[in-house]
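Okay, here's the structure, questions in a sec.
Complex shown without one protein chain; remaining protein chains in place.
Moving on, here comes chain A:
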Amino acid sequence: MNAPMKSAARDTRVDQIVKLAVMAVGGQGGGVLNGWIVALAERNGYAVQATSVAGVAQRTGATIYYVEMLPDTGTPPVFALAPAEGDVDILIAAEMMEAGRAIMRGFVTPDRTTLIASTHRSLATLEKVMPGDGRGDPAEVRKAAAIAAKEVIAFDMEAMALKSGTVISASLFGALAGSGTLPFPVESYRDCIRASGRGAEASLAAFELARTAAETRAHDATPQPTETRTRMQGPDTLRRDYEALEARIASLPPEAQDMARAGLRKAVDFQDIAYGGEYLDLLAALAAKDRAAGGEDHAYAFTVNAAKYLANAMAYDDLPRVADRKTRAARTPRIATEVSAQHNTLVQVTEYLHPGAAEFASLMPARIGAYVESRPSLMRLLDRLVNRGRRMRSDRVPSFLMLYTVAGLRRWRRSLLRHKTERAHMVNWLDTATTRLPKNYDHAVETLKIRRLIKGYSDTHARGLSKFDRVMAGSALVEGRVDAAQWTARLIAAALADPKGTALDGALDTVRSFTTKGQKAFEA
């Protein structure tokens, strides 16, 4: 090959090379898709080269497959082995954030790239471990895609695959076919799938769904606002009572009425009609204070948030509630649907419960419970008696009966220790909020929102409570400042940023550094 060659003019065929990259998450079947695309090109008389990076990337990490193709002329073209920024014709993203990653890496450009993306989310670990909502915002990616790509074909291809009982590679292949970006007949796509053998039927079903959707450039259907009035069943007397309660909502500010309806249902579902009445009484009192404080100018944000967090505070997560939810009739068919049980299969359900001494004590009548709680030795004894993991087969009568009995404690709930504790806690919190209401409306609203920090069971619950207390204390420090609401909101965000509360500690230190009250007041 030492002979010098003639120099050539610019070769326009170079611009005709189809460059296709697949950005996938390991385990999505990207390799299968890659294989189909190669087979498709070869079937249609194209010279094709495909590369992938196997290795640890397949273990749920982000990974790229790359294909180049051109009609075969007999002389092999020189193809590149990896996608280049600004030089990709078709980018298939097997997940919405991977589309975002492709855009960030410069593989999606307005002059040439058709972006085919599945809009579903497969959450990265980092998004999941946040105590609050750590999920990335796909709307940002959509916005960027609209600018960065020549054309965007985006819909939920994962749902189509699941519906057909297969994996996303099939619907991605369908979307590629429907996009019309490759000059191949649809039938040859189908032939590739058929030739791959096992599971071809399911793959073809997903393929067709996605192909049609891509051809019509369909978008995900915007979710219909769910009916606020779900079907209510029960004895007529109760229904009448409930309707009477619901009628009272009309007297609340219109902005808060939807939330109040949801709250009322939660309260009644948690306890009974009377409890719903209590909820409305409390809410009405808060709304009155809201009005007095000029709530109208604030779209009654105080009442709206009160309607929400009051319901959550009243319907706390105690053992009877857990047991109640686990013994409802509607649960069995729901689980059967979730595991896609056929009618001739049995579904056996095992619950993983681990209530500790504190939970048991809180189930005792208030006075006895308080006595036990105040005696460490008694608590230790109780702990030894009860603290162990319980696996209960709730589809069997004995375990079911146990849960059913605990759920039945609902009748006496108002006299139990937990109720007393929760009630005292709630009153305290509401008092603080309402006192702030006339002075600083927004601060009062944020004070209500601190309730969001109370979550979980046992240790998690204790941690939530402690965060709640610390943010309450922090919000007291900033009281009187014009930016008190912003600071409180910041503290809530910090409390949700990590489980241990490191960010919260930092935020509190900042608050302490500028509040005149200083460390002492905080500790007091």
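Definition applied: a residue touches a chain if its C-beta (ideal position, glycine included) is under 8 Å from a C-beta of that chain, and two chains touch if they have at least 3 such contacts; residues count from 1.
By our rule, contacts and distances are computed from a predicted model.
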item	value
Name per UniProt, for the chain absent here [options: "Peptidoglycan-associated lipoprotein", "Phosphate transport system permease protein PstA", "Xanthine dehydrogenase, molybdenum binding subunit apoprotein" or "Thiamine pyrophosphate-dependent enzyme"]	"Thiamine pyrophosphate-dependent enzyme"
Options A:262, A:366 or A:497, residue touching the unrepresented chain	A:262
Omitted-chain contact residue, chosen from A:136, A:277 or A:480	A:136
Of A:38, A:193 or A:252, the one touching the omitted chain in the full complex	A:38
Residue among A:45, A:110 or A:438 touching the omitted chain	A:110
Of A:151, A:215 or A:351, the residue in touch with the unshown chain	A:351
